[in-house]
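The complex appears here minus one protein chain, its other protein chains still in place.
Our next item is chain A:
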Amino acid sequence: MAKLMTEQRFASPDDVYQLLIDSHRDLTPDQSTRLNAKLILLLANHIGDAEVLAEALRVARQGME
């Protein structure tokens, strides 16, 4: 069973962070929301494992209950 990997995995974390931020440049809040939704769907499919996704969602929701 695959497990959500939460250790740091990027060779260049700052590049990845900048990639995310730059992709939203010049977008309206609505367009950004759309982009994020499409990104989540693409990545969720790439992961291809509902359990990993469920675990990621659980972690992401922490502090919101």
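In this section, a contact is a pair of C-beta atoms (placed from the backbone, for glycine too) under 8 Å apart; a residue touches a chain by one contact, two chains touch by 3 or more; residues count from 1.
We take it that contacts and distances are computed from a predicted model.
J.: Of the options "ECF RNA polymerase sigma factor SigW", "FAD-dependent oxidoreductase", "Branched-chain amino acid ABC transporter permease" or "Cytochrome C556", which is the UniProt protein name for the chain that has been left out of view?
T.: Hidden chain identified via UniProt as "FAD-dependent oxidoreductase".
J.: Per the definition of touch given earlier, which of A:S12, A:T28, A:N45 or A:Q62 contacts the omitted chain?
T.: With A:S12, A:T28, A:N45 or A:Q62 as choices, the missing chain is touched by A:N45.
J.: One chain isn't shown here. Among A:A2, A:V16 or A:A37, which residue touches it?
T.: Spelled out, the listed residue whose C-beta touches the missing chain is A:A37.
J.: Even though one chain is hidden, which residues of chain A still touch it in the full complex?
T.: 33-34, 37-38, 40-42, 45
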